[in-house]
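One chain of protein is taken out of this complex; the other chains stay put.
We call the chains A and B, going by the order they appear; numbering starts again at 1 in every chain.
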Amino acid sequence: MAFGRFDGGFSLRVVLAAALALATTLTGAQAAFAYIGPSYLRIEGVAGDAKPTAFAGWVRAESNYWTQRPELQEIRGIRDNKNDLLFTGSQAPAQGPNMLAISVDKGSPAAERLMALCRSGETIPALTYAESSDLARHPQEHGPAPHNVPAFYQYTLRQVHLACPVVAGAPEQAFALRFAAIDWLNYRPQPAPRPITAAPALTWPGHTSGARRTFAINWFAAAVDASPSQCPRLNTKPSEADYYSLLPRDEVAHEQEQHGTGVGIGPELMAFRGPNRMHVTLMPGIVADPGNQAPHSAAAPGFDLDLREGIDNQLLTVEGCVEGLKRRGFLPMIFNEGRAVGRPTALLEVSGIDDPQNDDEVFVTFLYSTDPLRRSPTKTVLSDYTFRVTVDPAFTQDFTRFRGRIANGVLTTEPAKLLHVHEVTAIETTIWQPRMRMQFLPDGRLKGLIGGYLDWRRRFTWQVFRASDYENTIGMQAPALYNALKRAADGLGDPLTGEFNGISAAFDIEGVPAFTPAKGNTQ
Amino acid sequence: MSHWTRRNLLRGMMRGSAVVVGLPFLDLFLDGNGEALASGAPIPTRFGTWFWGCGVNTARWFPSQLGKGYDIKPELVPITPYRDKVSIFSNFNCNLDGRPNLVHWSGVMATMTGAAPLKGGVSGGTSELPTIDCLVSDHIGGGTRFRSLELACTGQSGVSYSMRAGSTVNPSEVDPVQLYRRLFGTDFQDPNKAEFKPDPSVMLRQSVLSSVKDDRDELLRSLGSADKQRVDQYFTSVRQVEQQLGQLLEKPAPAEACVVAREPGKAELGPTWDVAMRTHDLLGQLAVMALACNQTRVVNMALSIAGSNLRKAGDPVAFHELTHEEPVDEKLGYQPKATFFIERSMETFASMLKMMDGVKEGAGTLLDNSLILATSESNFAKIHSVDNLPIMVAGSAGSRWKSGQHISGNGDPSSRVGLTIQQVLGMPVTSWGDGAMRSSKPISEVMA
Partner (left out) sequence: MIAVSKFGRAASMGGVAAILIGLASLAPAEKVTAAAARPPEIALAPPGFRRLNEAQYIRSVEQIFGPAIKVPGRFDPPLREQGLLAIGDATVTVSATGIEQYELRAREIATQAMAGGNVNVPCAPAATDPFDAACARQVLGRYGRLLYRRPLADAELSAVVAIAGEAARVNNSFAKGLETGLSRLLMSPNFIFRVERSVADQLAPGGYRLEDYALASRISFLLWDSPPDEALLDAAARGDLRVPTKLERQVDRMLASSRYEQGVRSFFFDMLGYEQFRGLAKDQAIYPKFNSELARDAQEQTLRTIIDLLVTNRGDYRDLFSTRKTFVNRGLGALYKVPVSAAGVDGWAPYTFPADQPRGGILSLAGFLMLDPTHEGRSSPTIRGKTVRELLLCQPVPQPPPNVNFALVQDVTNPLYKTARQRLTAHQENPACAGCHALTDPIGLSLENYDAVGNFRTHENEAEIDATGTFEGKPYTGLTGLSQRLRESPDVPACLVQRAYEYGVGRPAAGGDADWLDYAIGQFASDRFRFSALMRRVATSPALASAAPPGPVTAALSYDYKRRIR
């Protein structure tokens, strides 16, 4: 363990609890060894129903991870300043023997055929597996992949033995593929992350006529904070009982002896509570859905995105009763704390203002600065500081400009293509078809909403970033959240499969008056 | 929760092996003003750090009133008996200024080294500069058997906030039995028996001063009457310092309060609360005796690692995990389970103060002749905030430190506290720290 800070003398659980506790990592640079989202298998004699032309007839998996016991995901930017502009290649094992875990939708015809093959116990001499090189990236990497990277990494797994523990009521079937050897077909093992570059999304300063007002963002979080009255019950984190529920009796006894009962199960163990100790935050469909506590909510903050009846903020129905996602909950608080230290600070510039009350054309530009917010000793964010607009390509690639109008003091914008909001130590939020509604408050501050669609699978990954312990920290169960998000998905429809990849959401955004340098960044 | 009271813990401790506290100091050894012994030898000043993990609840810990006689908030109740001996510092920050906020690391290193570190996290990291205890022990620790003692209460010798710059810590003693043998085993020499040789370099300093006095007559010749008096004042001051040096040439004060304790019995170590508390009090008693017996001048106590793994027996979730997991109770306005550990931590600090204040030295106590810097790495651990770090300084360095005040730093770097401590201990530093944490402004309110 790094720094040799522990010398044992007490239970392993406690060492891990301390050493691997939230928001820490002792491992080196490491990318995703797992992801939630489609990957594809081609197995002789098993006809699948995968839709993409490249994989027509292959078996589609809903989630996957390599190795029998994946490590905790590395959080970048917590032990030093992070760099988004990296590309880490495939994290598949370089050679066998090893293991690949996948989950297949029980509803798909392929599931049955795989089960049959599995039950037959026969060894599959060879199969082909394809995983998305984009989804397999470390979730904090951001920026265009190098040109020579295939859309899908493909491998031949040889001498594959299947295991397929059945869990009643689970929406997906787990398969463990133990293989003797692995051939990389279109990519080479990459020892270390590669630096990449990105082009600025727009030039700044742009539109300059009329007045310009700049705001430093001091709050950004999903508008999912349902009131206590709307949440008769909050979601709960997994219990000791959940951990033991799928274990064979004798193993339960042995483990209880090892950990002691009532001592609880550490987060690093808790995730391995699936059948055959498979990982349920990496493959949340493989156990029965514990059910998600949803808010009884009539009104929700947000936008009518689809121009059909009502506000589209399905995210609220999924996350409204999760303690750690409330305004005073862990994730919003800690991300906004991070936002304040300038790595980076988000800026919102409203330019082309001719009349602050009614103006038929203004421009809203979302920018970044690496100059920190200033706060008073009592931690109120201070107004009127100057922020240099960063030239770091990691951030300039995400500058976004909206066309908007002001009516009776309310600023609304047209949708942009997408908005990527950076975080210091977390998975970042990408909003598709983003639009804003904002007001300038009398004291000079800005308050508003950003609406749009999130990729629900990425949102789920955001929730279980560390691949385990966020369940405890934010107070939820990964399987419940996964199924709830899937059910609530209502946007970004996939033309091939017809399924929704997106979920409608709204985000609170607040800013204090700020400046950008008098003559732009140049002298 | 009743069986968690301090009283029970103490009883538990006594049932283990109590350590005999020193005999009352015999006042007849004192001169009139009671700060030095009749021999003229001054009582040595000691320094210590006391670290607890995971911060406080701002509203329940920091007093609202500044100055002496500050109000005591719920989480500080345990230190009430020592309020006049404990200074509270609020609104002293870890100014990151572009450096990362390394969770459970930046805050403590900022206060201890005067520099925000560049790498680290909950399990430790690197420090840009040496921690203050190293600087102090370099200054006052020489001539004693141990330059300093590092102690940790959870059985992990890696838990230590004493570092020379770099990434390795000065490892902690975690077992009272081991500590006892190191201190009072065969190598122990009775400080009152050791014989004494005056230091020639001090003699030299003395003769430099007396030679300075040769300048007097010539000066008086050339100056007006008003200035003559100022010249005389100057040389009076020179004479006083000459006499102070003279004291260093005499045998030091007998360590009257030094009483060698019995060896404590073997005991379980670990991070469960009651075990850690018992360990703290045993290590504490031994450290206090080591100070009273002039075996060392500097003691560093770490209650736990910053991302505290302290937990109640039978409770799966440790303090650090609680700070992040536990909801802030809407009615109470804080996290009840996490706050339990904050309140107990303050009780434990009070227990350390009690032990030090129980040793009489000169007109005061060992505590009065010491400065103990107590701090944590966060303000509100739930979000790892490093503004308004909780900082206390106990003792008065033999009345060189005006104790018992609550002082606001108005957002200044927390390194001001360390700078002030070094200056009060007579170290020749005008500024301390690095980058945005560098400070050259001591806290004059506490300087006597």
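Convention: contacts are C-beta pairs under 8 Å (C-beta built on N, C-alpha and C of every residue); 3 or more make two chains touch, one makes a residue touch a chain.
Nothing here was measured: the structure is a model prediction, and the numbers come from that model.
> Given that one chain is not shown, what are the shown chains it touches?
For the complete complex, the undisplayed chain touches A, B.
> Of the listed residues B:Ala59, B:Val77 or B:Leu204, which contacts the missing chain in the full complex?
Touching the chain that is not displayed is residue B:Leu204.
> Of the listed residues A:Asn83, A:Ser383 or A:Thr497, which contacts the missing chain in the full complex?
Answering carefully, the residue with contact to the hidden chain is A:Ser383.
> Among B:Pro254, B:Gly411 or B:Gly435, which one touches the chain that has been omitted from the display?
B:Gly411
> If you put the missing chain back, which residues of subunit A would it touch?
Output for subunit A: 371, 374, 376-378, 380, 382-388, 515-523.
> What subunit B residues would touch the chain not displayed?
On the subunit B side, contact with the omitted chain comes from 91, 200-201, 203-205, 207-209, 211-212, 214-215, 218-219, 222-225, 227, 230-231, 233-234, 236-238, 240-241, 244, 410-412, 423, 426, 428-430, 441-442, 444.
Convention: only the chains that are shown with their structure count from here on.
> Applying the document's contact rule, which stretches of subunit B touch subunit A when the two form their complex?
91, 93, 96-98, 100-104, 118-125, 154-159, 167-169, 174, 269-271, 305, 307, 309, 311, 314-318, 320-321, 324-325, 327-328, 330, 382-385, 387-388, 408-411
> Touching residues of subunit A toward subunit B in the complex: what are they?
Going through subunit A, the ones touching subunit B are 1-7, 9-10, 14, 17-19, 21-26, 77-81, 228, 234, 237, 240, 262-267, 323-324, 328-330, 333-334, 337-338, 341-343, 370, 372, 375-377, 379, 424, 472-473, 475.
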